[in-house]
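Showing just some of the chains, left in place.
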Amino acid sequence: MTVHPGDAIGVFGTNGAGKTTLLRLLATLLKPATGKATILGADLATDARYDVRPRIGYVGHVPGLYPEMTLNENLSFIATAMGIDHEVVESSLAAVGLAGAADRRAEVCSHGMQRRAEFARVLMTKPDFLLLDEPHSALDGNAVDLVDDLVRQIIDSGGAAVLVSHDRSRVENLATYSVEITGGTIA
Amino acid sequence: MATLVQKKSPVWPWIVMAIAGLVTFVAAMTVPPDAVQGQLSRIMYVHVPSAWLAYLSFGVTMIASGIYLWKRDLEWDRRAHASAEIGVFFTGLAIALGMIWGKSTWGTWWTWDARLTLTAIMFFVYLGYLALRRTTDDMDARAKRAAVMGILAIVQIPLVHFSVIWWQTLHQPPSIIKPEGPDMDTVMVLTLLTAVASFTVMYIAMMVKRVELARLEDAVLIAEQTNTGPAAGEAVVAPDLSGGA
Amino acid sequence: MTRTSFWTQAMAITKRDVMRERRSGEVLWVTLPFGAIALLLIPIAIGTDRPTLRAIGVGMFWVIVMLFGVLIAVRQAHTESQAQRDVVALTGIDPAAGYVGRVIASFMFLIGFEVVLAVVTVALYDVPLDGWAWMPLVMVLVGAGLSLLGTLAASIVSTGRSASALVPLLVAPLSVPLLIGATQTFEALRLGRSSLTWTLMMVIVILLLAIAGVMSARTLQES
């Protein structure tokens, strides 16, 4: 399976099929036990995978925010570490409709707000390769459109995206093609 | 992976181990008893080599760990592992014999003493090294974590060795490896050296066997990991919609 | 997007840790009071015989600093979720910078911890104050050693099953030289001998730990 620039791939499969595992593997967060995979030109089994990390935009199904820090602080931390301008933090939060909640601690934000903040993070880092795990869950109608927009932006500017989802109709709209996973094998 | 399993397992290490054990025993039994401690001083010819071989084993673990981190060759990881396990065995032996000895000379099995306590800590630290290896089946991750610990844990050795100089305690201070040279009776020194030499040979034989076993263990692990059996996702089936529980 | 420097990255991590501590108050409100309570309970337990207390005061102080200090430094192994670790890893931060950043944060907490406990010790144990001029140096060395050690131990065990079980075993061997160094420095001063050897030993342990931590950071980041 090869993902080309400009591609958006939908990945489907039953619960426990291995979709999340595949995504974390592509995100360089897991190392392949066997087999070979290359991402943005870097072999996933070698240390080269570290170099491509800043170009990957990954959103898992569990938010990775620090609960006791505000949304703004959470994103600012990432921005400082990656050398992103702090104005971008605010504009990204505003872009996902969280301008008013920027100074709220993540733990008091609703599930959907936390997920929005995760998308703000991805927006901020302008990745070339987008990896989204169940991107539409917990988001309301507006936010869902926002995510679709984000994906289109990335692939239009020559990036690629892999979307894991159970919401077939929505993702198939977005994806250039789709694959099915069963029992760890890509069909 | 076929290289991991040798066709024929060598028998010589077993023979070498037996001979080395016998030599040590004979040497310890033929040397004249110590003037002060009597027959029990014979324990020394096993106690001291055990302790030293423990040092040697852990030293080899450190070096092999370092080479592993450099070359990323799992064979060195297996050597580090094997050596640590043998080292734990020798440490245990030194402690057990020391306790028996202590019961007769100090009148107690165990006492607060810097060397005793630090030796006990060393024992547990390397047990911890072995435990760390059990926390994951990912061979590379396991090797890397273990290697870092295998290198760090080496500080135990100078600590144990010099502890008797740092604190005035019950345990014998070094009587052979020290600036002024050995101050023991020549016969005793020679016997001790014989014992150390045969223990070293025994160590080498044990290493050969243990590394061989480690290869087999890894081969089994690899077989398990490549033959995934029923895919993980197959544990989940379509729900039973016939009316529930 | 420009790739950021090592120190920018380390400082980002330090800032994050300080902020999380400020919000959760784990060290300030739990570990510190527990350490102080420990020092309080000891005289109650062993009797308030002044000469004995004077004799053991300094030693007790260091034991409590070691025990709780290590707990402070390994706390992050428990307080960071997989998802949070993923996010940090994907920023592409140099793992060594991450290590250094976490060490600096722990170091700052530890120094605070040591200072408060030192005051409590002096107040409760009527300890002899000879050689107090050395105190800041030894405190800094112990703080540095413990934060390097605890952070390293936390990253060695951070993944894998029943991993936290290993923390005490990892920490014990290296905290012993620090403890010996700290207590023997004052013992030597008391006896009028030079304490340089002990200081040197601690410095060596610290250097070893720093090298080990930085070198192994990338290796240990992978699961």
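Just so it is clear, A, B and C label the chains in written order, and each chain counts residues from 1 on its own.
What we mean here is this: contacts are C-beta pairs under 8 Å (C-beta built on N, C-alpha and C of every residue); 3 or more make two chains touch, one makes a residue touch a chain.
Because the structure is a prediction, the values reported are computed rather than measured.
This file describes a complex whose protein chains occur as A x2, B x1, C x2.
Everything below uses one rule, namely that only the chains that are shown with their structure count from here on.
Compare each chain's C-alpha centroid with the centroid of every protein C-alpha atom shown, and the nearest one belongs to C.
Chain centres here are Cα means. That of chain A falls 47 Å from that of chain B. Averaged C-alpha coordinates give centres for chain B and chain C that are 30 Å from one another.
Each chain gets one centre point, the mean of its Cα atoms, and the points for chain A and chain C are 37 Å apart. In chain A, the residues that reach two or more other chains under the touch definition are 31.
Listed for chain B are residues 138, 140, each touching two or more other chains.
Interface residues of chain C, counted against chain A in their complex, comprise 1-4, 8-9, 11-13, 15-16, 19-20, 23-24, 81-93, 218, 222-223.
Every residue of chain B that touches chain C in the complex is listed here, in rising order: 69, 118, 121-122, 124-125, 127-128, 131-132, 135-136, 138, 140-141, 144-145, 148-149, 151-153, 155-156, 159, 166. Put simply, chain A touches chain C in their complex at residues 24, 27-31, 47, 50-51, 53-54, 56, 58, 60, 62-66, 68-69, 73, 77-78, 80-84, 105, 121, 125-126.
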